[in-house]
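Got a structure here, written out as structure tokens. Questions coming.
As you look at this complex, bear in mind that one protein chain is not there, while each of the others sits in place.
Should a chain be cited, it is by its letter among A and B, assigned in written order, with residues numbered from 1 in that chain.
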Amino acid sequence: MFELLGITPQGLVAQLLVGLINGSFYAILSLGLAIIFGLLNIINFAHGAQYTMGAFVAWIGLTQISQWLGFPELSINYWFALIVVPLVMAGFGLILERTMLRRLYHLDHLYGLLLTFGLALIIEGMFRHWYGISGESYPAPELLQGAIPLESLGIILPKYRVWVVIISLTVCFSTWYVIERTKLGAYLRAGTENPKLLQAFGINVPLMISLAYAYGVGLAGFAGVLAAPIFQVNPLMGSNLIIVVFAVVVIGGMGSIMGAILTGLGLGLVEGLTKVFYPEASGVVIFVIMAIVLLIRPAGLFGREK
Amino acid sequence: MKLKQITACLVAATMFGSNPVFAQSGPKASGGVVKIGVLTDLSSTYSDLAGPGAVIAAKMAIADFSKDGTVIGKKIELVSADHQNKADIAANKAREWYDKDGVDVIVELVSTNVALAVMEVAEQKNKITLVSGAASLPITNEKCTANNVHWTYDTYALSNGTAKAVVKQGKKNWYFITADYAFGAALEKDSTNVVTANGGKVLGTSKHPFPNSDFSSYLLKAQASGADVVALANAGQDTINSVKQASEFGINKKQTVVPLLMFISDVHSLGLPAAQGMYLTEGFYWDKDDKTRAFSKRFILQHKRMPTSVQAGVYSSVLAYLNAVQKAGTVDTQAVMKALKSTNIDDGLFKGKIRADGKFEHDMYLLEVKKPSESTSPWDYYNVRAVIPAAEATQPLSLSRCKLVTNK
Partner (left out) sequence: MNSKVKLLYGILILIALLLPFQNFIYLVFAMKVLCFALFACAFNLLLGFTGLLSFGHAAFFGTAAYITAYLCKEAGFSPELGIVLGVVGSGALGFLIGSLAIRRQGIYFAMVTLALSQMVYFLAVQLPFTGGEDGIQGVPRGMLFGLIDLKNDVAMYYFVLAVFLLGFAIIMRAVHSPFGQVLKAIRENEPRAISLGYNVDRFKLMSFVISAALSGLAGSMKTLVFQLATLTDIHWHMSGEVVLMTLLGGMGTILGPVVGAGIVVGLQNYLANIGSWSTIATGFIFVICVLAFRRGVVGEITAHFKNKN
């Protein structure tokens, strides 16, 4: 039967593995957006640009910072970057939220969307201006270079990509746990449902929201660092991903962290399958799914109707 | 109220249409200036292989042509613009240049969709285009125009260079990874023809979106097919990513990765460790002989990078244009085209002749990327493995589908 479909069982499994790798990538990216969009109701169209920025910051840390600061030996390697970059991006997010986004909460969500859309254009334009379009190379750390041969499937899986799956899923599920199962997460969820009430209990809700946004942006930056060794670090990295990531969050269900994670993984698998049978459609399949889901179950697959 | 205005406009349109009273009713003659326009990709996918370097090349050509910057008593002016790889931006710019700014010739035009769009505008306005960056065959076949020259390379030359050489090495079974747009399809088609004509077989193809960043699934398919050759029918960033990821997945351990189109700027971006051993076909290599070296050393002083074949093509085409204007004694399009097609070109970078269908016929070079150990200086990337004579590298005129040679 498989031969009829033009692919062997091993081939199919190999493609699904690759799809899973991409899926874990989508999951980590949509996780940040799920928090921001799903929980805080901020339509963060700058998420893709923040992801790009994360990758660039990692690259700058590795190659440029020695020149900037005049210390020829100084360079932030990959492992440090995994921690430093999200912190830098979180700080950036914090500033954004405090100075600009905060002013729009009382208005229609549309304005948040337009503002972040504009921010995305600025960020991308600036990186394009400084670094051109070709992109910069970011090598994978030595520990993760090379590949693991999988004889039974007849393919070789690069070590780095396996690492991406592991770390993404770890971060995703840790975040889910914190939000859904801990007191801190409970405060966050309560704060988005009924801020005034929570504030009355003495919790500093605006601070919580700022920190949550910062965390979401930090996650985008984290995804950027993960992406840097796989894709060239270039200014357009995020712009094509952004609407896909939004689609993932919408399909997964607003306010559902698990929904975003599972949908991200699922999308990776679906895309992988589509690439096997109808590769030209791999870019549009997510939107078909989104349209269907929105029309049948508008709250998303795992979401709760607000 | 509105109806009156609408009627007024329509009446005006009917009556006043071509009255010369109106300041803007047709393409502008350039007057006392010869204006050359470099329309290229300054900021996007192809900015490295063409882009600002192409503008510098054009400036060098003008400086080399005439010390005082004039031809037939008129001053030579250069303008440049970014088409961002979009046919509509390019067409609008070309239209504006021809109509409003009196530009006489537009050069470079990387990417086929841009070239075709601008050639169309040029034909309408009876002005000249000299295509250096674009590669597809329709430029000198179905979509050929009387006012165009296709200068540097095309997909026929690429497939007859690279594909032929690799098949002849005994690598008969091919798998294509193709960019899903006109250029990718053209490159795949022409290469397939060469492969099958030389006894090879195409086991399968995968089309990837253009542009694309992750090639893992396509590479896995190529691997699963068991082909000898994984051929990349794409360009620019796509090729770089494909090559890198092919190496990541260990594809090149058992199969040969063949980029059907690669420029020295791509090799520079990839680095020799990743690119070594690959075959490619180009129309120009900076280190081929003394003349090319002399030009390139001057070029690198201005651009900080060695010239790609597309940039060399811009130099060559602008120089040839100025020579043709001088020979014809005028900027009149027909006279200049006639002069271009009747002159032998030999400027140290390219040597050949322009045919009736607008194709500049010249030699191409089969190049192999050096191993890191073989490279002794920056940009020392290629071994010239073979010279592909012009007649072999160019589609025979007898097979041309250009309306100029098939007599409509």
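Here is the rule we use: contacts are C-beta pairs under 8 Å (C-beta built on N, C-alpha and C of every residue); 3 or more make two chains touch, one makes a residue touch a chain.
In this text the structure is predicted, and so the values were computed from the model without any measurement.
Residue B:117 is the one among B:117, B:274, B:388 or B:402 that touches the chain not shown. The chain omitted from view is touched by exactly one of B:93, B:355 or B:370, namely B:93. The hidden chain makes contact, of the residues A:74, A:184 or A:281, with A:281.
Although one chain is hidden here, its contacts on chain A can still be listed: residues 43, 100, 103-104, 107, 109-111, 113-115, 117-126, 128-129, 243, 246-247, 250, 280-281, 283-284, 287-288, 290-291, 294-295, 298. Contacts to the hidden chain, counted on chain B, fall at residues 2, 5-6, 8-10, 12-14, 16-19, 21-26, 42-43, 80-82, 84, 86-89, 91-93, 95-96, 99-100, 112-113, 116-117, 120, 180-183, 210.
The criterion applied here is as follows: only the chains that are shown with their structure count from here on.
Centroids built from CA atoms put chain B at 37 Å from chain A.
If you check the complex, the residues on chain A that touch chain B are 7-8, 10-11, 14-15, 18-19, 21-22, 128, 132-135, 137, 147, 149, 154-158, 160-161, 230-232, 234, 237, 272, 275-276, 279-280, 282-283. Against chain A, in their complex, chain B makes its touches with residues 43-45, 47-48, 180, 206-209, 213-214, 216-218, 220-221, 223-224, 237, 240-241, 245, 248-250, 269, 271.
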